[in-house]
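The following block contains the structure, expressed as structure tokens.
Note that one protein chain is taken out, while the other chains of the complex remain in position.
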Amino acid sequence: MIIVSGIFLLTLLAIIAVAIVRTKNLFVAVMLTSIFSLLMAANFFILDAADVALTEAAVGAGVTTVIFLSALSLTAERERSITRKRYLAIFVVVVTTLVLIYATFDKPRLGDPQAPVHQHVAPWYLEKTPEFIGIPNVVTAVLGSFRGYDTLGEVFVVFTACIGVLFLLGSRRGPEYAVYEPSPGNTGLSHHLIPKVVSRLLVPFIVLFGLYVQFHGEYGPGGGFQAGSIVAAGIILHALIEGEAAALAAVPRAALLGMVVGGAMLYGLVGLAGLVLGGNFLDYSVLLSDPIAGQQLGILLIEAGVGVTVCGAILLIFHAFAARELV
Amino acid sequence: MAGVIDGLSWILLSVGGMFVFIGGVGTLRLPNFYTRMHAASLTDSMATLLILPGIMLQAGWSLATIKLLAILVFLLLTGPTASYALANAALLSGMKPEESRQTVGDKTSAS
Partner (left out) sequence: MYYGVAFAIFVTMGLAMVRALLGPTVYDRVLAVNTFGTKTALLLAVIAFLYGRQDFLDLALAYALINFIGVLAVLRFFQNHQTDKTNTREE
């Protein structure tokens, strides 16, 4: 079953990838990229990787499509045609492909229990998670606690990406900065009555569902990254319907900047609290008197930090693009 | 009783699967954008209404049923709304519903 559906999905993926590369209309390419993300999410799901599938669905199909479209509306629709031949590029691509195909000859069979990835650290994590951390979702345990330092790096990467986009597109007031404030009039779809009513019903539920995913990350698929994307998608829906000015009135830029900075700092502070209370950096066992409860509290706090940072970053990037096109 | 539930579930799932397939074939084969929209919105509503209750009957009274009910409500709310918004956008941008391509004879819309 996995093999058949895997082959089917991967064939569709290859066809879509060829179509994305060959089309000249960039709008079509964005639509096909959305289908590509869906196929990847279904693929991850079939391979039993639920957290990754949820992140891919939340980020790839919703947020990435919106941001690509808002960037496209600032530029031309068709790709410029290439006039000169690029033999060197074709040669490099062909050689790399052949090397990669040769490397896959050594790959272990799908799901082989004797594969190296199942031998060294993975069984230790699976055994020791109930003993040290006590939560059912091993992925969150590894992400939050055993490899917490990597996740700290990821949060700071998201933060840096957000700062990079803001430097390029501008967010401060003043005539010498490239500041684009959205026009106070309504630019959304709100003259359509039906989407407006349905979206007003849906936005609170989307934000509530995002909070559910955030706090449920220890028991099922979920966690900070997914929750941040879902809440951001809900607020983007509000912005699409009522106009960006309404969304900025609801969650102002200062609050968004505070969220981005505050989330990353929360993570760092939890790590430092571990140092101050006598353990190592990012050692949550010393946060409370009971080490297992301390681990769970630590994971809860850092996931909250991650979720807040991701939500703020996505919304800031969206507002940076979407406000520009109204000038 | 379990047999009745199983049988009902089978019927709902098979008919739902058929509707999904019919909608898919319709999206591919019908000649015009608006007619394809009819086929696509058929899968959105009917397939959801049949497949998800079929699965709910198998799940019994549990948390999974509540989640499936939530998925059902959201798909039923958002599917027709998306179709409406898409058709409205197409109409406002000037795409006119025209006759099928086979009848070249009289076109009632002035394109």
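A and B label the chains in the order they appear, each numbered from 1.
Criterion: a residue touches a chain if its C-beta (ideal position, glycine included) is under 8 Å from a C-beta of that chain, and two chains touch if they have at least 3 such contacts.
Values in this document were obtained by computation on a predicted structure and should not be read as measured data.
Peer 1: Which chains here touch the chain that is missing from view?
Peer 2: Looking at the complete complex, the unshown chain comes into contact with A, B.
Peer 1: Contacts of chain B with the missing chain: which residues?
Peer 2: Interface residues of chain B facing the absent chain: 9-10, 13-14, 16-18, 20-21, 23-25, 27-28, 33, 36-37, 40, 43-44, 47-48, 51-52, 55, 58-59, 62-64, 67-68, 70-71, 74-75, 78-79, 81-83, 85-86, 89-90, 92-95.
Peer 1: Going by the touch rule given at the top, which residues of chain A touch the chain that is not shown?
Peer 2: With respect to the unshown chain, the touching residues of chain A are 1, 5, 8, 12, 15-16, 19, 25, 27-28, 31-32, 34-35, 38, 41-42, 45-46, 48, 50, 53-54, 57-58, 61-62, 65-66, 69-70, 72-73, 77, 187-189, 195, 199, 202, 205-206, 209, 213, 216, 219-222, 226, 230, 233-234, 236-237, 240-241, 325.
Here, only the chains that are shown with their structure count from here on.
Peer 1: Can you give the whole-Å distance between the Cα centres of chain A and chain B?
Peer 2: Computed from C-alpha means, the inter-chain centre distance equals 30 Å.
Peer 1: Name, in rising order, each residue of chain B that touches chain A in their complex.
Peer 2: Residues 74, 77-78, 81, 84-85, 88 of chain B touch chain A in their complex.
Peer 1: Would you mind writing out the residues of chain A in touch with chain B in their complex?
Peer 2: Its residues touching chain B are 189, 192, 194-195, 198, 201-202, 205.
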